[in-house]
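A single protein chain has been omitted from the complex, and every remaining protein chain is retained in its original position.
To keep things simple, chains are lettered A, B and C as they appear, and every chain counts its residues starting from 1.
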Amino acid sequence: METNRFYNEILTEHNLHPEHKHDLAEANLVLEGVNPSCGDHIYLKLLVEDGRICDGAFVGDGCAISQASADIMLDLVIGREKEEALRLADLFLRMIQGSLTEEELDGLEEASALQDISHMPARVKCAVLGWHTLEEALNGNISAGPGVNLE
Amino acid sequence: METNRFYNEILTEHNLHPEHKHDLAEANLVLEGVNPSCGDHIYLKLLVEDGRICDGAFVGDGCAISQASADIMLDLVIGREKEEALRLADLFLRMIQGSLTEEELDGLEEASALQDISHMPARVKCAVLGWHTLEEALNGNISAGPGVNLE
Amino acid sequence: MENKRNNPYRKDFPLLDCDPVIYLDNAATAQRPGCVIEAEKTFYEQHNANPMRGFYRLSVSATEKYESARKTVQELIHAESPEEIIFTRNTTESLNLTAYSYGLQYLKAGDEILVSVMEHHSNLLPWQMVARQTNARLKFLECLPDGRITEEQLQEGFSDRTRLVAIAHISNVFGRVNPIKRIVSMARERGAAVVLDAAQSVPHIPVDVKELGVDFLAFSGHKLLGPMGIGVLYGRRELLEKMPPFLTGGEMIQSVTRTGAVFAELPYKFEAGTVNAAGAAGLEAAIHYMKKVGYEEIHRRETELTSQALSGLKKIPHVHVIGSDLPEEHAGILTFTIDGVHPHDISAILDGDGIAVRAGHHCAQPLMQHLGISSSARASFSFYNTENEVSAFLKSVEGIRRKMGYGDEPIL
Partner (left out) sequence: MENKRNNPYRKDFPLLDCDPVIYLDNAATAQRPGCVIEAEKTFYEQHNANPMRGFYRLSVSATEKYESARKTVQELIHAESPEEIIFTRNTTESLNLTAYSYGLQYLKAGDEILVSVMEHHSNLLPWQMVARQTNARLKFLECLPDGRITEEQLQEGFSDRTRLVAIAHISNVFGRVNPIKRIVSMARERGAAVVLDAAQSVPHIPVDVKELGVDFLAFSGHKLLGPMGIGVLYGRRELLEKMPPFLTGGEMIQSVTRTGAVFAELPYKFEAGTVNAAGAAGLEAAIHYMKKVGYEEIHRRETELTSQALSGLKKIPHVHVIGSDLPEEHAGILTFTIDGVHPHDISAILDGDGIAVRAGHHCAQPLMQHLGISSSARASFSFYNTENEVSAFLKSVEGIRRKMGYGDEPIL
């Protein structure tokens, strides 16, 4: 059954033991992301210096997919340049739409574990919550979009 | 076609040349009857003395069935005792419900020309407008029922 | 002469196909093609679940069906986005929603609401209610006895205080297309919103909300070959976004506490409770069917039938047709009176000959009063009607006065 493909080990591991799910006192960029339709929400907390994501964390509440996806994302983007993180976000969102090449997929590392979500329209929003919040935070587009507020 | 059965000569004659469709200055019992759903309405005007309908007339507006039926009714009840008129009204209403014997039908004279209305539920209200108004007027039940007002 | 056999659409309509009746009350409600009935059936047999809230596949598939219908409606009327399409029960509910959520909120004492005298009660009573509650003034846009609205009448109707115009795209009595673009431009000059009752236009002519420039537009599925119980309200996003919801309850919220609620995004904010997804699927099938026939073909056939009926009626003494002399200005609607015969009797005699037409005030009593009549008869044609049916209709009309006892009619 396809559903069980995406509750795979990578996802459950990040859900049960999220490395980055904690507060981050020194964060200088904090944004709340909400999925109104299902109630998933996270606070994404980043420490961005000289265009580089020096550290990151999140707190929040929601299904395994939303929480694990945020954790995997932070694994991937911490230590990267802002532009590089945005490129990854773009890759991820395109993966979810099902339009990535195998090669591009590799660039997403563990995040590629979520690729089967594209078959589950009801859960897509869960998987992209972290990434959308990241994009908006980095683009400084933080007053846009309903349900997204600067803390 | 059944419809054409009830647009018979008696009905069209009473519709085109209603003998009793006029004002009646000396009336002492006047009641408006209305069919809200189709807009038919009449003012029934009676001169009742010592329990006897000495004279009667109507004015109004509506389909041939409502107007002819009122005219036929007045033909029948003018000159009768109140009780006798109420008995005829009862006969007529029962005819419309299809529950009269042949014998009883005879008592209704020309009014029996309307018996086929019972097959046309949408027009029943037209046929009984005059009779209902008569019943209510004679029973003094003139404040009851919406759409029925003493002039 | 065209008959049932060479009208190629006839066979698509199960009720007509077995010919119980010559159905000429299409402006009241259309007949449904088999594919519409089938689409509802398919929804129930293959996709039936409560849309929007389920995380399981059947609910996802019900949601997809529902949203696909929304997209189809959007494309039909050329709305900017599907979020501007709100599913309601019928035109009446769409107009009430607009009156409650826009009218009561944004109109105030001294403002003027301009409604035309030919409005259907559904586009009049809600504005009477708004006027009463807000102390705005309800003003009437007059029309000529044949349904035309003149430039002078427009100038009379509009004032500096006009804040909302409620008007039918096509009146259900005249069948004539109203000068909406002119009305919109006059409304724009005054910052007034335009509410278009498109119940009679969407079934007959292409409607483009952006080209027309209206703010709200309402129509019913059941007049558009679709099922009963589903209607549409289009609203410009900018307006819908600031309007408060109308009905409240399940599905239209983002979050609820004991004391208040945050409402959902468009279009869900305006769709409270379990939606009629099967109805939407049926409406989608109806729109696809209609598009396949094509507005041009619909117009051509309806005009032909109207032309035949109009010239026939004109030849019958004592018959008076309301509205334009040109068949193409009737959207298939011919409203008429016969001297000395009450419209209810007209309808009953036609019914005796197996012909269904409407008689009464057509939910437009102020217009009847304006025209100096209390009621009228109305035959309304659809592309699935035939010349034979029109001939039978004319023949029956010819006999009516004779049947009512008038001596003046020759027996044909």
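We adopt the following convention: a residue touches a chain if its C-beta (ideal position, glycine included) is under 8 Å from a C-beta of that chain, and two chains touch if they have at least 3 such contacts.
Computed from a predicted structure; not experimentally measured.
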Hidden partner chain, touching residue among C:Gly249, C:Gly294 or C:Pro317:
C:Gly249
Using the touch definition up top, pick the residue from C:Ile170, C:Ala359 or C:Val390 that touches the left-out chain.
C:Ala359
Taking the entire complex into account, which one of C:Arg57, C:Lys71, C:Arg190 or C:Arg237 touches the absent chain?
C:Arg57
Of the listed residues C:Gly157, C:Gly175 or C:Pro227, which contacts the missing chain in the full complex?
C:Pro227
Please output the residues of subunit A touching the missing chain, sorted low to high.
1-4, 7, 9, 12-13, 15-16, 38-40, 61-65, 120, 123, 126
Just the residue numbers, please: which parts of subunit B touch the chain that's not shown?
36-39, 120-123, 146-147
In the full complex, which bits of subunit C touch the chain not displayed? Write them out.
14-15, 20-21, 23, 25, 28-29, 31-32, 36-37, 40-41, 44-46, 48-50, 53-59, 89-93, 95-96, 117, 120-126, 128-129, 138, 140, 220, 222, 227-231, 247-251, 253, 255-261, 272-279, 344, 347-348, 350-351, 355-360, 363, 365-366, 369
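Quick note on the criterion: only the chains that are shown with their structure count from here on.
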Make each chain a node and each touching pair an edge, then name the shape: line, ring, star, complete, other.
line
For subunit A versus subunit C, what separation do you get between their C-alpha means, in angstrom?
48
Could you tell me the distance, in whole angstrom, between the mean C-alpha positions of subunit B and subunit C?
38
Which residue numbers or ranges of subunit C touch two or more of the other chains?
none
